[in-house]
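Every protein chain except one is present and positioned as in the full complex.
As written, the chains take the letters A and B, and residue 1 is the first residue of each chain.
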Amino acid sequence: MYPILLPILFPILAGLCLLVYRKDLERKLLTGITGSCLVITGALVISVLALAKKSLILFYLTETLPIYFQIDEISVIFSVLTVVVFVCAGFFAFAYMKHEQKEKRYYGFYLIAFGVLNGLCFAGNLITFYLFFELLTLSSFPLVLHTGTREAIMAGLKYLFYSLCGAYASLYGIYFLYRHCDTLTFTAGGILQASPASPDGRFLLLVAFLMILGFGVKAGMFPMHAWLPTAHPAAPAPASAALSAVIVKAGVLALIRVIYYIFGADFLRGSWVQTAWLTLALVTVFMGSMLAYREPVLKKRLAYSTVSQLSYILFGLAVMDQDAFMGGLLHVLAHGFIKGTLFLIAGAIIFTTGKTRVDELHGIGKEMPLTMWCYTIVSLGLIGIPPTGGFVSKWYLAIGGLAGDIGIFRYIGPAVLLISALLTAGYLLPLTIRGFFPGADYDYNALQKREPARLMTIPILFMTILSVLIGLFPNIITDYLTKFVSSLL
Amino acid sequence: MDFVCNFPFFSILISLFSGTICSILPEKAAKAVNRIVIAAVGVMSGILLLYLLGTGESFVYWMGHFPAPWGNEIRAGVLEAGMALFFCIIMYLSMAGGAHKLFDEVEESKHNLYYILINLLLSSLLALVYTNDMFTAYVFVEINTISACGLIMIRQVGRTIEAAVRYMIMSLLGSGLFLFGLCIMYDLTGHLLMSNIKESVALLIQNGEYQIPLIVSVTLMCIGLCIKSALFPFHAWLPDAYGYSTVSSAAILSSLVSKGYIFLLIKIIYRVIGFDIFNSTRIIDVLFVFGLMGMIFGSLSAIKENDIRRMIAYSSVAQIGYIYMGFGMGTQAGMVASVFHILSHAATKSLLFIAAIGLTEVSGGSRKFIDLTGAGYRNKWAGVAFTAGSLSMVGVPLFSGFISKLLFAQAAVQVEGKMLATLIVLGISTVLNAIYFMKTVIRIYATTGDTSYPCITFKDMKVHAIVLIFFILLNIILGVNSQPIVNMIEQGLAMFA
Partner (left out) sequence: MGPNLWINYGEAVAAILFCIGFTNLLLQTNLIKKIIGLNIMDSAIYLFLAEKGYIAGRTAPIVTDGVTNVEAYINPIPSGLVLTGIVVSVSVSALMLSLTIRLYIRYHSLDLDEIAAQLKKEGR
């Protein structure tokens, strides 16, 4: 049969069954089923990555456009990230969603989104990719508006329309590309024949820019970043963890696929598109950090931080240099684990204390020491202090930026990254400081230990450890990727 | 000549006469006759389609064995047979899906009349599809109008009668213009058979004679058919007519009646005027602009609408704009895209109408959005079907809507002057589509619905649910297996020339 389809279809079907099943399940049974589905899917993904045949043509949509799946190194990176975050955030949700309505619907769409993401990672041509990209938007937006308040629904709609507009912008890119290419299959190094100087090439550069803008919406790139800070606080915490750690990465994956597998880096290197892209990415990095710095609500602050950090990755992609690209990929993993953890922690804090603003959280470190220790560790990681994951990725990004053939950006880029790292420290660490050192007027008598349930702490701990491990042993990943990256660039 | 070649004539005749028979039969029998006739015509068209695909050539059928240019002719090619088959499928499903509603909304004594009208409509559609004679086309255009008007007003409330009057007025304006154009054409060429007219027109163009009357005639015919198929500025009658008639009528009107006129226009473009001559006139630019405007203004009106049925009706205006935009591109690819969109829109729009009725039924009969909150939970099948239809409309891959948008975009890329306008408007219209359809989908799946309304399970609405499933399947087949259909359309258009 088609083993490559299993990790895509199984969770989608399981999710659909959950949604269609008429009666309400008992909570224990529901979480049991969802949990086992998550684990089985995880196992399926891993075994497919390890064992199965690497490509499959399912059927032909039109004569030259098949639905086609293919697994390469990029798929491996993204699907491992997906599995880890989705399983962790899923188990976290079993504790967090206890008091929410309509849990069944949440789990149903969660499983569907999981399957769709796997499909996105395995997609082997642009049409298949686009199909799953659209489905991802549609299956993740019920997660955003889950609470059903007016605010959440408006946030969900905002998310939907930003994503759809972006997807359509990219779809037009696909239409044009379809005219210029024989196939739209992802091929390392690109499939375009035209040179950038020819009239067709000049037009294709415009198309490339359109697609960068379009897919950039999902990755929260300026000027279409506004949906992120609205959607994240409205969604339940595990959903925002999944959203921030994985789903926005779909935009990054899309850009990797389009730029490096369809256009080819050589086509864009040195063109105005690269300059514009670099500018947008750096503007986003700086602006995201600034906005996060000024934001008092914890989850919103983290959302702005996501905006900023994602553009680190986009900067790495836009430099089109081996080291920078490697840094971008590492940062995909590092930021995925770290931001996932941060959102889970924010969820845990909201769940136990009910407080959402940073300045209300005096002494939180005394109340929830384990959680806050994890918070501190991953925060240091995001700032980029060794030995955590963020350090290695930012190191590569900076090296790549300095070495890349990008003119004045060679200096501006690393400088902006550095300033933004300082700002990151500025917006993440106050919580640690206030949490552990509440000051003289803190009432120690009223202190009570209220560490959250184990279902919450274990996923947090697990992902914290992973983020540190990436920083300690980056060689495993870089060795795995080196040959492949050099084939791309 | 094989026996199969009689099928077009048979199918027109059967549906015409069964209409008359229905008037004296008891209601149950009339219903059975109606269904059997639709199914039989469908089967005949299917066999004819296979036969034509086998021979690869179209044929002309002399009525009463009078040869051209005196006799009346029927002509059948792949596209005609395919359209007839498709019309039958949609009509059968729409009738089955709306049957229970018909029972509620229409007086007992009028049920027979309804089946008569449906049979008449079918025969006139088939005649429009198959005929090779312009004046026959005109007569059947009028029969089509009359039966469509009957379908609108069979549900006797003030709104529908008013809608029927408005529909009638617009249609009569349209058919008046069409007839006048036709008379001028007859005057210029001396023929009524399409193939003969085409020869004369080519001769006229070659000699450079009577250019202005020729253009006037073509323009009049085009405007006439545009009015009748509710192209943008002429759409005022449409929302009421589709929004308040009984649901089978709405589905059939939106997906078939307007498509019959559009198909006639395609035939006129190819078989009467000639594709190249038509494209060298300014008419296509006008069609193009009105098509684009329809796409945007139809969607904008749909967004403002507060009534689900009227919203779907306004969306039809936008979709008809798509079809005319394809004509306006003036290329073969644009035409193929338009014909595919006729199929895709027919399959989707009737699905939406039938699903919408399922949703309003569980909301106390109200079609205001506020009452529909949570209706997707109360009637699961209708909810799923409506969602599928919406996704198709929005253009998600695997559904038919995606393929037609893909075809339109591909066609647009080949036309230098119109590419940018087409793509921009296509983009805007798609986003607008997404806004109002997704808004509705969210509304029907919102959690805070009124729980006092009853829930409906599969058992209560077996036929309805099965019809919906068939419609969804039809959509997915068009979306997934589009290549053979596109090939067939191309082959059919080639046979026209």
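Convention: a contact is a pair of C-beta atoms (placed from the backbone, for glycine too) under 8 Å apart; a residue touches a chain by one contact, two chains touch by 3 or more.
Since this is a predicted model, take the numbers as computed values, not measurements.
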If the full complex is used, which shown chains touch the chain that is missing here?
-> B
Which of B:36, B:50, B:157 or B:497 contacts the chain that the document leaves out | B:157
Checked against the full complex, the residue among B:149, B:292, B:351 or B:411 that touches the missing chain is B:149
Among B:30, B:96 or B:179, choose the residue that contacts the chain missing from this document, as touch is defined above.
-> B:179
Among B:78, B:168, B:339 or B:480, which residue is in touch with the absent chain?
-> B:168
With the missing chain put back, which residues of subunit B would touch it? List them for me.
-> 135, 138-139, 142, 145-146, 149, 153, 156-159, 161-162, 164-166, 168-169, 172-173, 176-177, 179-180, 183, 186-187, 192
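In this text, only the chains that are shown with their structure count from here on.
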Computed distance of Cα centres, subunit B from subunit A, in Å | 45
Complex contact set, residues of subunit B against subunit A | 380, 391, 394, 396-398, 403, 406, 409-410, 413, 423, 427, 430-431, 434-435, 438-439, 442, 445-448, 480, 482-483, 486
Of all residues in subunit A, those that touch subunit B in their complex = 20, 22, 59-63, 101-102, 127, 130-131, 134-135, 138, 142, 145, 148, 153, 156-157, 160-161, 164-165, 168-169, 172, 175-176, 178-179
